[in-house]
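Please find one structure pasted underneath; my questions will follow.
Only a single protein chain was left out; the remaining protein chains are all shown in position.
Going in written order, the chains are labelled A and B, and every chain counts its residues from 1.
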Amino acid sequence: MTTFLYAAGAILLLANAGVGAWRILRGPTSADRMLAAEMITTSAIAVLLLLSIVSGQSALVDVALLFALLAAVAMANFVTRTWTLLRDDKDAREEARHD
Amino acid sequence: MSIRHWQAWAWRLAILSVLWWAISGGDPASWAWGVPAIVAAAVLMPTFNWHLRPMALLLLIPHALWLALRGGLEVAWLACRPSLNLNTRVVEHPWHYLPEGPAQLFMASLINLVPGTLALRLASGSLQVHVLNLHDDTPASLVRLERRVAALFGIAIDKET
Partner (left out) sequence: MTEALHWLGYAFVAAGILFFLAGSLGLLRFPDVFTRLHALTKADNLGLGLICLGLALQASGPAEAVKYLLIWLLMLVASGIGATLIASTALACGLAPRQADRPPSTSTSQRPTEQ
């Protein structure tokens, strides 16, 4: 029964990732596409975890762990690259504040 | 070599050992590779010049989980509700306690877990927060959260200024 339930759950989550794919196609902005890609990563990890139970292959958990690690590393990489964007108009802001 | 220095090393080795134990699935034979890997990682790891209070961290984890649960429930309810009537706002949260640096970044990341808030931009004097559905107590809860982060980083809270 576990197998059946988790297989059904994995199919539902796959359909869920399909919504993310639709959002990537549709856009309308690149930020939407970025967040949809992140959502597909999260769904893919959940699907892999459930499939590892269904198929009895514990190696799939390691694949999921690697996915999560890559997501974290990709974001850490992004932090350093867009650091300037985060604080770009810091000076303008300080001028505008009057307290 | 001060006591603090040794403490930092002990923490680092302990955390890395737990990580190895988890990813190797608790297989005793794997420690033959594990011990060199742990020592190498501990030596090569970049050092941080900020210290977290262990007790405050232990207190913060259940609180953060509770916030994550409430945040998820709220957003799920708003998404499933038939009418999409959102009171979406951008509010400025001025920093009351936290100095510039890792503490502010930590707070900005933690805000994403708080029900209905999303950190937009970090400026020197304040944090721009996007609020999905503004309630009356949202600003106060941000201040409460900031106080918790200040305790985590061991920053004294000055009640007068």
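Keep this in mind: a residue touches a chain if its C-beta (ideal position, glycine included) is under 8 Å from a C-beta of that chain, and two chains touch if they have at least 3 such contacts.
On a predicted model such as this, the values are computed, not experimentally measured, just so you know.
Peer 1: Taking the complete complex into account, tell me which visible chains touch the one left out.
Peer 2: Across the whole assembly, the hidden chain touches A, B.
Peer 1: Touching the absent chain: which residues on chain A qualify?
Peer 2: Those residues of chain A that touch the unshown chain are 5-6, 9, 12-13, 16, 19-20, 23, 29-32, 34-36, 38-39, 42-43, 45-46, 49-50, 53, 58, 61, 64-65, 68-69, 71-72, 74-76, 78-79, 82, 85-86, 88.
Peer 1: Write the list of chain B residues that the hidden chain touches.
Peer 2: On the side of chain B, residues 18-19, 21-26, 68-69, 71-76, 78-80, 84, 86-94, 96, 108-110, 112-113, 115-116, 118-122, 130-132, 134, 136, 139-140, 142-144, 147, 159 touch the unshown chain.
In this section, only the chains that are shown with their structure count from here on.
Peer 1: If you average the CA atoms of chain A and of chain B, how far apart do the two points sit, in angstrom?
Peer 2: 19
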